[in-house]
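Read the structure below first, then the notes.
The complex appears here without one of its protein chains, the remainder shown in place.
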Amino acid sequence: MSASSREFDVEAIRSDFPILQRMLDPDTTMIYLDGGATSQRPRQVIDAEVAFLTQDNAAVKRGAHRMASAATDAYEGARERIADFLGAPSPDEIVFTKNATEALNLVAHSFGNGDSSTPARLRVTEGDEILVTEMEHHANLIPWQELARRTGARLRWVPLSEDFTLDLTDLGSLLTERTKVLALTHQSNVLGTVNPIAQLVEAARAVGALVVLDAAQSAPHMPFDVAELGVDFVALSGHKMLGPTGIGVLWGRYELLEAIPPFLTGGSMIETVTMERATFAEPPARFEAGTPPISQAVGLAAACDYLDTLGMEQVAAHEQALTLRALEGLAGIEDVRVIGPAASPERTGAVAFDVAGRHPHDVGQVLDSLGLQVRVGHHCAWPLHRKYGLHGTTRASFSVHTTAAEVDALIAGVAHTVDFFRSL
Amino acid sequence: MSASSREFDVEAIRSDFPILQRMLDPDTTMIYLDGGATSQRPRQVIDAEVAFLTQDNAAVKRGAHRMASAATDAYEGARERIADFLGAPSPDEIVFTKNATEALNLVAHSFGNGDSSTPARLRVTEGDEILVTEMEHHANLIPWQELARRTGARLRWVPLSEDFTLDLTDLGSLLTERTKVLALTHQSNVLGTVNPIAQLVEAARAVGALVVLDAAQSAPHMPFDVAELGVDFVALSGHKMLGPTGIGVLWGRYELLEAIPPFLTGGSMIETVTMERATFAEPPARFEAGTPPISQAVGLAAACDYLDTLGMEQVAAHEQALTLRALEGLAGIEDVRVIGPAASPERTGAVAFDVAGRHPHDVGQVLDSLGLQVRVGHHCAWPLHRKYGLHGTTRASFSVHTTAAEVDALIAGVAHTVDFFRSL
Amino acid sequence: MSSQLSALYTELVIEHDKRPQHAGLRDPFDTEVHHVNPTCGDEITLRLHLTDDEQIEDLSYDAIGCAMSRASASIMADLLIGHSVEEMDPVRAHFEEVMRSRGRLEGDEDLIGDGIALLGAAKFPGRVKCVLMPWKAYQAALVEIRALEG
Partner (left out) sequence: MSSQLSALYTELVIEHDKRPQHAGLRDPFDTEVHHVNPTCGDEITLRLHLTDDEQIEDLSYDAIGCAMSRASASIMADLLIGHSVEEMDPVRAHFEEVMRSRGRLEGDEDLIGDGIALLGAAKFPGRVKCVLMPWKAYQAALVEIRALEG
């Protein structure tokens, strides 16, 4: 579904995003370079949700009346749409969660909750190992730390190297017969590094480990196909891909979803219930306890439509061109050091940097005075920053609506920031 | 905040709900009597969310830029608004979840995840008892079954009596020194029964048990004040109180929230993180891993505004009058039996009934043909139905926008349904 | 009575609901399966008895459910008993396809016989599951028997 049916015209795209009209103060135009934290919503996404709420809203799955059917059709239709967007073989492999974080927690908890009926490869117990990387977002680190703590398994990690990519030198000793899970990010939310998934999947397969992919930063920005990637689970968030907050997605191979125990329990995920015990429904229902994010699913489906109309190849090309421009521009500023690999097809979207001797908060403050909305701090990747001896970085991230002029404003703004602090 | 500042004029209220204009087919007006499953949204709620998305949307908590501040203000302002609506002493006692189900899971999981540093009263272990009731929604039953399974604690329950209220005869032997938690619903989503919380809280206090209240069906329909209720935790859902799906609330006493371990882990809930381990932030952040339902919080706050403008006393009075009308009308139809207590101030909003010899699906089908959108089945309260020898019921539930004429249409519709099947 | 309702509660449906064919659990049987519809709590227990060459000797059942699901079980039993599994496979496939078509496809009465009377439900997504539940149970029973045999 990556074939675009619309020319990639940034000005036309911008007119779809009402918030881009916002002024920060009468003199300051907003320049939103924080899509990596959360994206903005095009009109099409907002309208889809409002249309649903004013025409078809009802509880899903549970009702026999016509409104319930309309709502269920919309909700299950959204599931099909998202399956299609991700290249999932079946909509039954799509579980709606509240965000990528819940999706990752779901997998990590379920791996620790199995019993003797659960296949051994889906059960993490004492003596097993869990492999993550040093570049993980806390969302793909702490749930595994906790799983290790609860089960007595050992958490290990692939270290970062000085060139801001994973150091795979010792992979052979890190990924062993004891490794049950390799959990890693597709793209670093700080460095912009895209990890060599094919190579890592092959290595994991060779030792029988499952691969959990955090696609929160990749699926919104490049052609993405779970079948091609060959991983076992994928987590992502709606709000990072032009969709609503309050919805995330866990994709999993059906035979794995079928074999792991549920995580959240309650209504709509059961088969039968007595006071003593419950049996559980088939996936995906088994993992969707309670009333799901219904209108948000509709919004997310509209976001997939929007992105596919632009074409993910073109989205990626656009954002890559901006990244290159930013890297080149920032390279020319004294005292500024980009924290991430040099320009390459294996690095996109997010450009983090350090200004020598200046705390990112101070850098961000000056940039904000110029309208530039960039994120500062450790970006929920504290170990990564520690590795490079940093307390934080300043990060700009690019979206479909970002223009070359905005990137130039960023470059000029960073130069100005350096001058500003020098002048004090 | 229960003092109304608007006359309770149902026609004016109806004009706030765009979806009420919907026709099911050219001849059939929609009569929405399924607010118990999910409520409809007034324009004010939809508009608040759209305004946020088109003006202030950004990631919360994490950014130093002005958009992030605006979004954080909106999100934290919503927390204050909801604390106020629930009578919570502090906004720091409000945890945003995805729905009531997650809120209940959070408490149930946290009670099982403590270690030696957790106070004993907040740790359920082998030999402890958990007390629920036979009228619970699956959301407030299965998480406790699972906690019992994981910890070796024993799950017990207060039985239902023939008059559709809790049978408290044996409370003394059910609620003992071994009981760590009493988890019960404020109002049954099937029977409409409102439980005697004050009495139960006193009994629980006497044995040192904590009280977890499922307020999913009560907080939206009556004046509600956590301080007055005297319970320890409260769970509810946004979508049942005119607000968005994708958001729920857990209220907890601060000193308890402070003492229980986190549930979901990831970004924004940490204090420090190394590769080996993490320490966690104070509540409520500790329980809000990942990007929260930001625009949904704004929508929920607008729903609180809307309800408070009507006045919760008046909302309750309106829905009670409709309930009384429905009970009287249905009582006059042969072969129809209401499953719930007789009219009284201790019963509201939901009216479930059984049509002798007819499956609820068939009843609901005929009612749907008349535009009446009622729910059929076990309403996620299967044990309750089993208790009364039923496979399901048909349930009408009333909202602020329900009119007396709609209730009359229900009564006429049920009479017609009985005739219809008799005639076949 | 609305025309949609009459399309649903056809005379044949009511007939089968009131006087279900082949109802009740009987011996002998090769396997017994139990199916539940978690949304409405409907249940069916189904026993299947095949000859060695997969002729359906007997199919007996106990169904709790709405008129549509009870009638569907009755009509299914009528269709299947006395025929071979192979012969009935296109019947099952066609019936399921038409039921899931939301009313876009018309049913072939030569294939599905009285099943034609159930097609009104195809327009009601909430009811499709009710009608298909007995067939799902039949399929599950087939899978079990075949697994038992090797």
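To keep things simple, chains are lettered A, B and C as they appear, and every chain counts its residues starting from 1.
Everything below uses one rule, namely that a residue touches a chain if its C-beta (ideal position, glycine included) is under 8 Å from a C-beta of that chain, and two chains touch if they have at least 3 such contacts.
Just so we're clear, the structure is a prediction, and the values are computed from it rather than from any experiment.
Shown chains touched by the hidden one, complex as a whole: A, B. Residue-wise, the contact with the chain that is not shown comes from B:72, picked out of B:72, B:185, B:296 or B:417. Summary of contacts with the chain left out: across B:43, B:61, B:121 or B:150, the touching residue is B:61. From the options A:366, A:396 or A:410, the residue with contact to the unseen chain in the full assembly is A:366. Residue-level contact of chain B with the missing chain is found at 61-65, 68-69, 72-73, 268, 270-272, 281, 285.
Hidden from this view is one chain, which touches chain A at 359-362, 365-366, 369, 376-378, 382, 385, 391-392, 420, 424.
Quick note on the criterion: only the chains that are shown with their structure count from here on.
The chain with its CA mean position farthest from that of chain C is A.
Mean C-alpha positions place chain A and chain B at a centre distance of 31 Å. Centre-to-centre separation between chain B and chain C, using Cα means, comes to 38 Å.
Shared interface positions of chain A, i.e. residues touching 2 or more other chains, are given as 62-65, 68, 270, 272.
Residues of chain C found to touch two or more other chains are 39-40, 124, 126-127.
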